[in-house]
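Removed from the display is one protein chain of the complex; every other protein chain stays in position.
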Amino acid sequence: MSLNVSSYPDIAEAARALARDRAARYLGGGTLLMRAVNEGDQGFSTLIRAPRGALRAVRGLGEQVEIGAGVSMAEVLEDRSLDFLHEAARGVGGPAVRSMATVGGNLFAPSPYGDFATALLALDATVARVRDRGTPIELRAFLAERDREPRAIVASVTVRRPAPGTFRFAKVSRVKPKGVPVLCIAAHLPVAAGRIAGARVAYGAMAATPVRVEAVERTLEGRTLDEAGIAAAVAAAVDGLDPPTDAIASSWYRREVAPVHLKRLLLGRNG
Amino acid sequence: MTVEFRKDLFADERDDNLNEIGKPTQRQDALGHVTGRSPFFDDHLFDGLLHLRCVRSPHHHARIRSIDTSRAERMPGVVRIVRGQDVPVNLNTLLSLLDFGRDDEPLLSVEKVAYKGEPVAAVIAETERQARDAVAAVRVDYEVLPHVLDVEEALAPGAPVVNRAYPNNSFDYHDKYDHQKLRFGDVEAAFAQADEVVEGRYQMSPIEQAPTETNGAIAAPETNDRFVCYTSTQALFFSLGTAAKLLNVASNRLHFIGGTVGGGFGGKVDSLNEPMAILGCMLTGRPVRYVFDREEEMQVGAPRGAERWYLKDGVMRDGRLVARKLTGYFDSGAYTRLSSYAIVKCTGHIPGPYTIPNVHSDVFCVFTNRTPATAMRGFGVTGVDFAIECHMDKVARAIGMDPVEFRILNAYRDGDMKAHRREAKNCALIECAQVAAEKAGWPIREAFRQMSSLRDGGGERARIPHTVTDEHGRIGERRAGGTATPARPAAPRYAAMPPAPVAATPPAPPPSVSPPVAPPPVASAPVPPPAASPPAASPPAASPPAARPQPAPPAVSPPSAEPYQPSQPFQRGVHRPGAGRFSSISGTRRR
Partner (left out) sequence: MARKPLQFTLNGSDKAVFVEDGRNLLDTLRRGVGDLSPKYGCGQGTCGCCTVLIDGAPHLSCLVLAETVEGRSVETAAGLAGAALHPLQQAFMDNFAAQCGFCTPGMLMAAKALLDRVPSPSREQVVEAIGGNICRCTGYEPIIDAILDAAGRSAGRRSA
């Protein structure tokens, strides 16, 4: 079917148009959608555009920071207040992709993509959609229903700013750092009196979307970050997971290497 | 970067004026590359350009019941839909230009598809998007057939027939055998005599050339009743001849202009895009562009085919290889393309750059439902060399010998007879191995550092031994279940197995003993001396050496009094009935 491009003067109108039309998709940075256009994807016939400046603000809100969905990976890397997210942003594509790829877009990136979303997931991110006007939902819930109709435009994500040194991110890929991941791991490991309190661990490319790994979080609680302390967590590294097989790696391979990389990340040995 | 010249090696064999090698000569297209002006095929603009995209099979193997293009025809921007029936000569094989092989591949399939991605129709439209949209609207009714993706399974009785021109799933060699044979000496007798027999199985994947520029062509009508075709091909005359044949047009009506090729590596020789683009141009009267997108380049564009190799070596404890038996299976995919030739090329290379007195190889060109294979970087040789060199290491380990020394010992030398009955000339493996070992800091013993390609070759090693031949694997036999084991070999030309000459088989000294290598004993038979000039200081050649390891004469066959005569005259290629219409690109070939 032939393609139409509809531009709207503000983001709210764009969101309404998107919700009305099942054959429409919202054009963010274009790194996912234009690929589909180039390949003649027959699943949609309309591209919806909003003004370029929309959704690009970064606001500090005390312990939290709100990042506009239209902020690009390159802009994340230039913003010192987002330094804890630099490792995740750095691995997204090459410099040209990072000029274009957006925070909001990464939430929709199909496995095995989605490094940035994985990092956000381990930071208890919430997602505000344009239509909600202030009622954000947890990123976990958002990911589970991201492809359902009617489609929404993400306005921003809000994350808890981690204490220095408590947030770690590792991307495992053959081509470094830009290659499509075998997997990625994000871990938020706050420490109280030398022991982990409130761990959050998320994987990318280990399921249909980025996922939290409760088994690992539970077995890290109250432990120390040394070899003995993390042993149970490493043993539980892939509990309950059925990783995908794709052109990058097989399910078996992902299951084999995930514990290795988790261990390295927890002990601070990757890099 | 500096280049080190080892001019000490083979110093007297050449004029030492190196006018280009080692000097940073600038490429003639460097300026074009950095200004973006090098003319790749797609860097030409045309008014009224149309875009062609193919409808492709999603199945490995299927019969085409029907193709419904009615919806596609009515879609915006669609100018013409092309079917197999529109192709003037819809069956070809690339090497028909050289009278080799049967026509087996359609440009657009009509009856069945034999690989995933095989084109069954083409849509020509005003924009690429419109062409893609229309392709999505074409309905093909496939009857899915069983498929085979493994070379040995394809050769088993009962395997699905992949390629109608070759119902046994293997290319027919010389109208006789389902494989290409090479026979030299008697491997079975040599295995019986060998101290160790080492076997191995080696498997390669298909390898995708993956150039950054995809395959493509743009064809346009010219005003002088000719068609101009800009193409990414690496093989301009090949592509022109193939287009002339498929389109039944005189080659002088085709004006082919090759572009700077954006990476070929062998993957731009199959000439699939040019005939289709020109046909589109003929049918519409307008310029037509047919380019693989990246997914087509990777999935549909031909890779170098996978190979499977079985090697069996007979070796003496002193390191001499006395026999090598190879069985190779090239996965040609669904059609022949260049694989038939790859096997012949491969056979010429066997057993590798080593002098082995008994060699036996069977190499198969097998049809499977994989993407048809083509060339990449030394195809025909790179695969078998991978197998041979892995195996050399394995054999060296089996006898406890250093792998570099093992290679130097068995390397061919000037004047040696190669298994396909040509004399080895300008050998340099020994010197390469010595220099590489030196650079890598890999220690090799003095005796091996002193060996030379110029010495110790020829003589006994220049003979063609009495050779055991056989008739097993005649066309059709395997599929009928008749060749699980080789058929009874033809009677050997000698009556009985002679005992191994004492001089050639020393009591196995451990490899740590390293006596210098002496040349083989001068034979009593009238063998002409090797062509290479003897070294000035001649080694003690007169006395036949006692018990010393040496690059040995053939371990089994006694010297013959007369030179070997083949029993049948050499025949080139496969005969097809009747005069070949395209026996040459421009008129009658003079042979």
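Labels A and B are assigned to the chains in the order they are written; within every chain, residues are numbered from 1.
What we mean here is this: a residue touches a chain if its C-beta (ideal position, glycine included) is under 8 Å from a C-beta of that chain, and two chains touch if they have at least 3 such contacts.
Being a predicted model, the structure only gives us computed values, none of them experimental.
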| item | value |
| --- | --- |
| Residue, one of A:Ile11, A:Leu27 or A:Ala199, that touches the chain absent here | A:Leu27 |
| Touch criterion as defined above, residue of B:Gly262, B:Gly348, B:Pro403 or B:Gly482 at the omitted chain | B:Gly262 |
| Interface residues of subunit A (partner: the chain not displayed) | 2-5, 7, 27, 30-31, 34-35, 37-39, 47, 49, 52, 74, 93-97, 99-100, 177-178 |
| Positions on subunit B contacted by the hidden chain, ascending | 1, 24, 26-27, 29-38, 40, 42-43, 45, 49, 76-77, 127-130, 210-214, 260-265, 291, 293-294 |
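Please note the rule applied: only the chains that are shown with their structure count from here on.
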| item | value |
| --- | --- |
| Complex contact set, residues of subunit B against subunit A | 76, 129-130, 132-133, 135-136, 293, 295 |
| Touch list for subunit A against partner subunit B, complex | 1-3, 38-40, 42 |
